[in-house]
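The structure appears below as structure tokens.
Of the protein chains in this complex, one is absent; all others appear in place.
Should a chain be cited, it is by its letter among A, B and C, assigned in written order, with residues numbered from 1 in that chain.
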Amino acid sequence: MQKYSGFGLLKHALSYHENWQRAWRNPKPKKKYDVVIVGGGGHGLATAYYLAKEHKITNIAVIEKGYLGGGNTARNTTIVRSNYLWDEAAHLYEHAMKLWEGLSQDLNYNVMFSQRGVLNLGHTLQDMRDIERRVNANRLNGIDGEVLDAKQVSEIVPIMDCSDNTRYPVMGASWQPRAGVARHDAVAWGFARAADQLGVDLIQQCEVIDILTEDGAAIGVETKQHGTIHADRIGCVVAGNSSVLAKMAGFKLPLESHPLQALVSEPIKPILDTVVMSNHVHGYVSQSDKGDLVIGAGIDGYTGYGQRGSYPTIEHTIQAIVELFPIFSRVRMNRQWGGIVDTCPDACPIISDTPVENLFFNCGWGTGGFKATPGSGNVFAATLAKGEAHELAKPFSMFRFHDGSLIDEHGAAGVAH
Amino acid sequence: MSNLNINPQDSAVTDLDTAFKPDCAQMRQTPVQAEAGQAPRAESPLYHADLASMAAKGPLEGGVQLQELSLLGHLVIRGSLDNPAFVDGFAQVMGFALPGKLASVEQGDASVRWIAPDEWLLVVPGNEAFELEGRLRELMAGHFSIVNVSGGQTILQLSGPDAVKVLKKSTGYDLHDRNFPVGKVVTTTFAKTQAVIRRLDAQQWELVIRRSFADYVWLWLQDASAEYGLIVRG
Amino acid sequence: MTSSNHVQPNRLQNGGRIDRSQPVTFEYNNKTYPGFVGDTLASAMLANGIDVVGRSFKYSRPRGIIAAGADEPNAVLQLGATEATQVPNVRATQQELFHGLVAKSTNGWPSTDNDLMSYVGKVGGRMMPPGFYYKTFMYPQSLWDTYEGFIRKAAGLGRSPVENDPDIYDQINHHCDVMVVGAGPAGLSAALAAARTGARVILADEQAEFGGMLLHSDELIDGQPAQQWVSRVVGELVGLENVTLLPRSTVNGYHDHNFLTIHERRTDHLGDLAPKGQVRQRMHRVRAAWVVLASGAIERPLVYANNDVPGCMLASAVSTYIKRYAVVPGNQLVLMTTNDQGYQAALDWHDAGRKVVAIVDTRAEPTGACVLEAQRRGIELIKGSAVIEAKGSKRVNGVSVAAINASGERVTGNIRSLFCDTLASAGGWSPAVHLSCHTGSRPEWREDVQAFVPGKTVQKQLTAGAINGSYRLSACLEEGVRQGVLAAANAGFGQQSDDIVEIPSVDGEVEQTAPMALFHVPHTKPTSRAPKQFVDYQTDVTAAGIELATREGFESIEHVKRYTAMGFGTDQGKLGNINGMAIAAKSMNKSIPETGTTIFRPNYTPITFGAIAGRNCGELFDPKRYSAMHRWHVENGAKFEDVGQWKRPWYFPKPGESMQDALNRECLATRESVGILDASTLGKIDIQGKDAREFLGRVYTNAWAKLGVGKCRYGLMCGEDGMVFDDGVTACLAENHFVMTTTTGGAARVLEWLELYHQTEWPELEVYFNTVTDQWSTLTISGPNSRKLLSELTDDIDLSGDNFKFMDWREGTVAGVPARVFRISFTGELSFEVNVQSNYGMQVWEKVFEAGKKYNLTPYGTETMHILRAEKGFIIAGQDTDGSVTPMDLGMGWCVANNKPFSYIGKRGMAREDCVKPNRKQLVGLKTKDPQKVIPEGSQAVADPNQPIPMTMLGHVTSSYYSACLGHSIAMGFVRGGLDKMGESVYYPQADGSVIEAEICSPIFLDPKGERQNV
């Protein structure tokens, strides 16, 4: 398999790019695999890659009903950070962050991971208490973070209105310098190419219509296009569709799938070189290498698999952006779209065994999936390889909802007094 | 949620004890001296805007007119239409029946608006609220409640040829004659708060808004009517 | 500087719809040019012979105007005469010309005309195939930031202004029976047919004038020129009160349940800045019973070598410029077409008196009437051939023509060179299906018209005209009438019958002969080696790039799109997408339907953030809620805290006082004499009914069965998970009447919570809930002198300790105003909460101050309130709780009654395995070793500050203050197993490396026996 490099590019240029090899094969599925991963998004492909690379299990198929990386991987706002509050989440996301930092070289695919820093703004005293709490926890967990006041924030983002004239003045922010953004499609394609290179079969346009079990254990999947595919172990990494697959296997998950919308402006000359997030006024924004302002909207309150949400959600987000950045008022919104986010009651993922033996689920990432991609795949691969949860994954068992050991990542929002 | 163990319809009917007289604490909330004249100063929710002097100064031309009907008596009346003691009690005291869905009745200086299947808003002159609540409580029985909210909300009247345009900027509800005839009442979103909107005639509308949002609504209405010209009535 | 009245070389002496009586001048790249009202910026630029309007994004190639409408990919300019009025990425073809307009091209350095980057483009072009950046810039890792810096420099088209927008934008809501999108022949006849039934109709069109293609058509409708028919129809519509006409209004989004958004540009044709008091742009939010999409079709250019050289244009655009704007964009035209309609451009060009070098028809034997028309004008017709390559760099100076085979895959003949300066291409039409896709419907391919048309939808949507692939005028008019009638009938107006509106007749319409399905013109060289053949101009996507993508395995059309960036421009691929799909299909030996289409998302064309935000920004971004005493707080210099939407006094600094000074003063005054807090923002819920008491017992964790009339009680509210989410004091006003208080931020949530359980779980309980938050103003008078003070304001309430006990309430008169007085305390002091109807809140507040002077009555805000309660160890829900703590965790087991008959909300939840396990994080008091040191809130506790990172954290500080009354700092926080660790030390490592040591203690720092409040 050819290695990508500047020199290689030159070589191909001289031959008019006529000799590039396929980034991945398009194989016919075998009858049986050691591991079948359902879901060819970033997390599923990463899982396959690390299974093959770190656990030497290469008889793997990734089964995708559409095209690789076509779900939330293709629809998110590409923010990568690890400044989570609770130890369990912080360690998981920081594990991912460390993998991000060498990912392009590891995959020999430039995922354009750009550590331009993330600001989480605080607009009320309680916001600032929560920020102090989170940043202190991050520091003691070995995660970079600082608490900034409004003046320091405006030095980092001079174009933001940090004055007292706004409805909810910026009081400060948490700042994670190592955080940033990455090229979302490249992440899926990079993992796909690297997994394929290690022998993983990537089966696109192949929809799972049933999960086959034999006395309480999963033995394979029934697919629409290629019939039965057997497997010793099955890992489901299908985000918004997790409940649909769980139903095939006969159990429920503590999930609701909601629309999450995002939008981009027209490309403009570089003006914002960091990521700004505000939970209080509900908007987050960064500027892509192409020049678009990439803006994340709020989550809609209802269950929705339509990959679209309601217009007022977009309006509220734009209002927040214009409130924070009045100079963007004359800039124009180009496109909007929606993803399906599978949300857990405690805003933390599920990486877990299930009531069905040999069937594992990795889901519930809600709005926080992309940033975890390599970490999620890495610990899920270990979980599938050993048949028991990776250390970092243990706290994220679906059974935590039975005994009540939740990891409440939105709890810190609390209520105002 | 939404329990299947109980059907509220059944239970509502079976449990109805129309003889029961709820023991509630009715309170006279306006100073007794009010009638005597040297009352302590009362401030309506838009007192600080000083609409009176704005009216004096303000423009006399414009497509929108605004007036606050301040310090009226507001009573929220809750009860079930299946409870005759409640329905008849109201009719006996007021001399007219509770209006049906999305409707209102106005008689003399009393007016009542349908708010929800078990809720109405009765508005009377400020100094009559207490006595009226007393009479209603006397003649009503069974499961009902009356809450005096005279201090918690106020009424704005919006009129003029462009009033409907201002409303169209403020609410997603369909204000067209076909959908919103004179006398209809709806509780709906209004900018980023809510209002009980009633149509008084072709070009006249009434908004009932909450006290703490009054200043916001006032700012909003001035802004929305700027292009048509706003006449403030004292 | 060119003089403003110099001739416009490409402007015809007469004709067009421009207003020659209104000449204007505009500025482009610092040169001044003349034009007319009625021009678009694009038509005026072409009239003045401006060829190069920009440089391409990736290869910096010179680009010219190709199209005449929303599909234009190249003429994307920076507009604005001042910094504050800059507008990036304006499409010159959609910008109406106004006097003094200032435009600049966006890319190109030092100038668009000679751009040094273009050399990089020429040389490096081959180094920049799709996805090249995924394959490079990886080594060494450390250099990526530098690489990225270069990539970012190239980013973007126009620039954002850096000053705030002086214009205003707003929104208005509409409801209609029939929403017609597009005012071309189909839309106009649909709107008229629907309007005549009395239905409420809205007709919107993105252009300044209604009429669409009819505005430059020679056809006759009902025997009159099409333009006359348009003005007759528009005239009638204007006269109907049930019709709303929206010109300059783009329907940019079609959302679920027939909700559409329309972006109206009200003043962009008048100037940079909206005239004073006018709204620049308005969003119309429309709820339609039925929708008729008549959005027309967009012509496809053909993909051939160097097809981006300025002078390469769409055939239909050429006609539009000539007929509508009286501008002939060149001198010698070569037209390449796959269909009959294409000929029109050559005929118009010829009739405008300029030379048509040749018509190149890709079909072997074209036979349509248009052929005779061309021959009648003596235009050379080259059949069965194609222009395989354009020559020139900043302007076309010739083309290479060659015969191709019938399927259009190979060049079969010799190359013949023609000289010309304009090359128009007509590759057929793509229906503007965009809106029909917004609600998730996938377009369907129709072989007979070689195009995607709207697919199945669940919306109440009809389509008429070219969007259906119906390109003949008569068909557009007929479909318009029929769909207009049908839409109105479906909405309940008129009956669906044909004879309501007569269908306009079109005279002398000629039959169209079959077009050729050609998208990508072959070249003598393979695509990978031929000169660049552009598919998506704005993103520099070429046919070779698409073939490369499929070669590398990007076979889903979504992959192709994402890998090459096709369709990601501000035109969203209106010109290129279908060609791109066809090329991808061909290179994979699939059919176009097999390859599938990408799905369009809102917006149809980009719209300003300002318009979407409307008036909901600045002061009006979110309501500010005020108490009845707010004016007093402002006048007395309060600093405010945002609590939910409320503005609450935070503290009341005296001139020159620091915050801490003010807090110390407020605290001491309250503890030593008397202070007053405006507590009106606390949520208050009136609860009446036979079962009110029972209901309270189910939603609070403690017991309510025995609370007597005249008494108050504190309660904790949990979710079903057993976690505390709100708290407050509830008073028994009468046997069936209670008033509940909630946290300020929790008020709405608690009321909905109560309603939820009443309506869905316990409807059999007879109880009504009503909010009275705004009804009552609450004045909390606290401190040893509070009784004395209050006694001066009331003569009908016996305030004596024996007759008005702690946790009692009384009704009476305060300052002449009827009041409910609650003897409850959040400060630990003797304390009275006076509740009066809010109309009298200010009056009573002022009277209390008059009487309070001699006691040095001191107003305090939320911060002092927090300190005073913390000295007593009282929690604040939301600060000392975070949704993950049970009452036990808070050390508030005393507030949980497990002997209640009904399993109240939270009981089962807090009994779960993890919630009862030992060693949970528990709320305790914290005394710092250094009494003057205040632990920052949010600090994390550890047992051993010297342990390595990651440290084991035991909990965090939730509340921490300096207590002036105690003379030392106090804090509350969570510590794992803290309740069993009294007296032990915990450590709080700080960001600066220091460590604060604290001793775990009871959270009650002051008056543990509660004597002060029981006097």
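Here is the rule we go by: contacts are C-beta pairs under 8 Å (C-beta built on N, C-alpha and C of every residue); 3 or more make two chains touch, one makes a residue touch a chain.
One rule holds for everything that comes next: contacts and distances are computed from a predicted model.
J.: Which of the following is the UniProt-recorded protein name of the chain this complex doesn't show: "phosphoenolpyruvate--glycerone phosphotransferase", "Sarcosine oxidase subunit delta family protein", "NADH-quinone oxidoreductase subunit J" or "Autoinducer 2 import system permease protein LsrD"?
T.: "Sarcosine oxidase subunit delta family protein"
J.: What are the shown chains in contact with the chain that isn't displayed?
T.: Across all of the complex, the chain we cannot see touches A, B, C.
J.: Which one touches the absent chain: C:364, C:406 or C:458?
T.: The single option touching the absent chain is C:458.
J.: Per the definition of touch given earlier, which of A:204, A:286 or A:310 contacts the omitted chain?
T.: If we include the chain that is not displayed, A:310 is the one touching it.
J.: Looking at the whole complex, which of A:108, A:141, A:197 or A:241 touches the chain that is not displayed?
T.: A:241
J.: Touching the left-out chain: which of A:218, A:231 or A:253?
T.: The missing chain is touched by A:253.
J.: Which parts of subunit A are in contact with the chain that was left out?
T.: Interface residues of subunit A facing the absent chain: 241, 243-244, 247, 252-257, 300-306, 310-312, 345, 401-404.
J.: In the complete complex, the non-displayed chain touches which residues of subunit B?
T.: So the residues of subunit B touching the missing chain come out as 1-9, 101-102, 115-117, 119, 172-173, 186-189, 194.
J.: Pick out the residues on subunit C that sit against the missing chain.
T.: So the residues of subunit C touching the unseen chain are 255-259, 287, 440, 458, 720-721, 752, 755-756, 759-761, 763, 903, 907-909, 911-913.
What we mean here is this: only the chains that are shown with their structure count from here on.
J.: Averaging over Cα atoms per chain, report the distance between subunit B and subunit C in Å.
T.: 34
J.: In angstrom, rounded to a whole number, how far apart do the mean CA points of subunit A and subunit C lie?
T.: Taking the average C-alpha coordinate of subunit A and of subunit C, the gap between them is 22 Å.
J.: Residues touching two or more other chains, restricted to subunit C: which are they?
T.: Expected reply: 285, 616, 619, 622, 624.
J.: Listing for subunit B: what residues touch at least two other chains?
T.: If we look for residues of subunit B contacting two or more partner chains, we find none.
J.: Using the touch rule from the top, collect the residues of subunit B that touch subunit C in their complex.
T.: Those in contact with subunit C are residues 1-3, 6, 8, 11-12, 15, 17, 20, 22-25, 27-31, 33, 40-45, 47-48, 71, 76, 78, 118, 143-145, 147-153, 165, 168-169, 171-174, 176, 179, 191-193, 210-213, 215-216, 219-220, 223-224, 226-227.
J.: Which part of subunit C faces subunit A closely enough to touch in the complex?
T.: Contact set of subunit C toward subunit A: 85-89, 126-127, 129, 132-139, 141, 144-145, 148, 151-153, 155-165, 167, 169, 253, 255-256, 259, 261, 285, 438-440, 526, 528-529, 544, 548, 551-556, 558-559, 562-563, 565, 568, 570, 572, 601-603, 606-610, 612-614, 616-619, 621-622, 624, 641-644, 721-722, 725-726, 743-746, 749, 862, 876-879, 881-884, 909, 912-915, 936-940, 942, 949-951, 953, 956, 958, 989, 991.
J.: Which bits of subunit C are touching subunit B when the two form their complex?
T.: Residues 170-175, 200, 277-279, 285, 287, 615-616, 619-620, 622-628, 630-631, 646, 681, 686, 688-690, 733-737, 756-757, 759-764, 766, 768, 770-777, 811, 813, 815-818, 820, 836-844, 847.
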